[in-house]
Every structure is written in structure tokens, then in C-alpha cells.
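Every protein chain except one is present and positioned as in the full complex.
Right after this comes subunit A.
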């Protein structure tokens, strides 16, 4: 353990680990195949205080401003070996912060506690069929009509999209570009708002991913989150924590794959000895471990900067790219070391490989990250 974590973090880790061992690991393979995990997991996680980390105590949270608490919990949640479960449980982390920071106090107080206890599920709707990372050009439109806005358009690839109760939705209220976007809080049963089919994915099977459509969906103006046409900045400020989370998922996924590979190569016999008795295997494991270590330590550094109140946009983008690359190569090698077994769905390492692929895409693709980094470098 490093100096970044204190005793309280370690206790939180222990709780999270036991939560995963008790409620998740015995069932995760079934949930992955079923493409969904039970809603009860949200309330159990809420009771354990796993959902409330990083949010104000007055709203039912704890450890506000404690970035490493979030890191510790996230690493242990990944021990579920299911990116889908972590993404599904964590969809509130991308949908809720704008509500906490910018929604009207009455709206905030009515919504947030029920999400942190896990009774209500929350999703973020930004990406559209016509474009994802290009947030400035979203097309869903919100037209003012008296005390309401009328939303028209559609969203896709929305995590927890099917079963969420509240949605934080981006829509165009003004002119073209980033200056014309607003955020709204939309209730599940608002007339004109429908959820499409469950989308089948390469990985993250346990997470519910859906299309959303808005057809003359009337949303009261007091459900506006933040200033009208001020949504772009809100969305952007939200990305830092999301990308840090994806980086954490990246190196932790790789770490788990490495551990599985170490275990397997110590048992698997070939030509009369365990396959880690061959130098090539050992060197491969060493390369994997080196990558994981560097990725993790760099991400901790980013978290430390955030803890110090900085907004390390460039570093976090770099961490996300580094960790998603490390995740892809380490999980690939872990499968290779597992041989035929690694290709079987009963081996969790197979899932880690598929799940990890998302990390280079979600939260802004790695190419978008590079453009962001280039800009910060003054290129």
C-alpha cells in the first residue's frame, strides 16, 4: 500500500471487498450471461455506503472531497471482474454531480438522497446516434414553451438507460456549437420519453445499455440543471472524474488479469513443469506487472492532484489513454498465457479482455483525449 491511502480508506476497502464477495461474486457469471444484475444490488451498495462516497453528508453521502476514498472503493468494486457491474452501479457518478452542483436546491434535495441509498437509479444522456465525443454538436433539441421545455431527439449507448428513474439529459436550447447546450433532469415516466431496446455489446454485459428517445417530451423549466445554454461547461467539468474512474478500471482490470495469469501459469504443466518455469513466461509476467504498476502509480498521481484541488485535465487524459492501453495489452497477454482456457467464457480473464476494450472508447475516445492533450501542450 502507498502513502496515498489512510486507515479509513483501508477499512472502506475491506467493506467493499466483503460486499463484492458476499453479494456479487457468487452470481456474477449468471448476471453477465443474463445481461443485467438485480436492482437489489443498488440498495445493498447504498446501505454499505458504497454509492455515497464523495457526496455531501447532508444529502446522504460521505467522504466529500476525498478522492482516494473513491479510488479505493472503485478498485475493490472492480474485483467483481465485471466492468458492466461497476459501470451500472456507477452510472450515478456521471449523472448526479451536475444535479448536486447546479440543480435548484429543492430539486437536488428531492432527488439525491434516494439515488445515494440505491432506491433510485440515475443515468446520464449525452451521446446521440449522430455523434458521441463531439459534445458541442449534439442535436436533441429543447424548445421553450411557457414554463416548460419540449424535448425532441434521441440518445444512445446510455448506461443504466433502461431502468434508470432519473436522467440527466443534454439538449440544445440555443444556437449551434457549445454555447447552445443545456442540461435537464428528466423523470422516467415523463410522457413522450421512451426507452428503446437493450443494446447488445462486446463487453460490459451486466450493464444495462439503452437508446432513449424524446418525442415532444415536456419537461418543466425548473428541471433545468444550471444556466440555460450553460450545459457544455457542466458536462466538461464532469468528465475529469469519469476519466479518472475509467483509468482506475483500466489498471485494476489489468491487475486482476495479471494475478489470474500468475496463478494459472503456476499450476498449468507443460513438458514436465509449470509453465512459469519457462523464462519466456516469467518475462511476460514481469512486463505485464511493470505496465500495471506504472499505470496505477501515474493514476494515483493524477488523483493526488485532484485531491489538492487542481484540475489536471491533461494528466487525467494521459492516464486514461495509458491505462486503457495497458489494460488491453495485459489482458491480451493474460489470455495468451491461459491458452485455450483463456478463450473460454468460464474464465473470467476472457471477460476482462472484452470489458477492457470499452475503456479506450467511453468517456471520450482515446483519440479525443489525444486532441485534448495536444491542445494543452500548445500544439
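Just so we're on the same page, a contact is a pair of C-beta atoms (placed from the backbone, for glycine too) under 8 Å apart; a residue touches a chain by one contact, two chains touch by 3 or more; residues count from 1.
Following the convention adopted for this analysis, contacts and distances are computed from a predicted model.
S.K.: Considering only the chain that is not displayed, what protein name does its UniProt record carry among "Electron transfer flavoprotein subunit beta", "Urease accessory protein UreF", "Succinate--CoA ligase [ADP-forming] subunit alpha" or "Zinc transport system ATP-binding protein"?
M.R.: "Electron transfer flavoprotein subunit beta"
S.K.: Consider the whole complex, including the chain that is not shown, and state which of A:24, A:48 or A:225 touches that chain.
M.R.: A:48
S.K.: Where does subunit A touch the missing chain, residue by residue?
M.R.: Counting only subunit A, the missing chain is touched by 7-8, 10-12, 14-15, 18-19, 22, 47-50, 52-53, 62-63.
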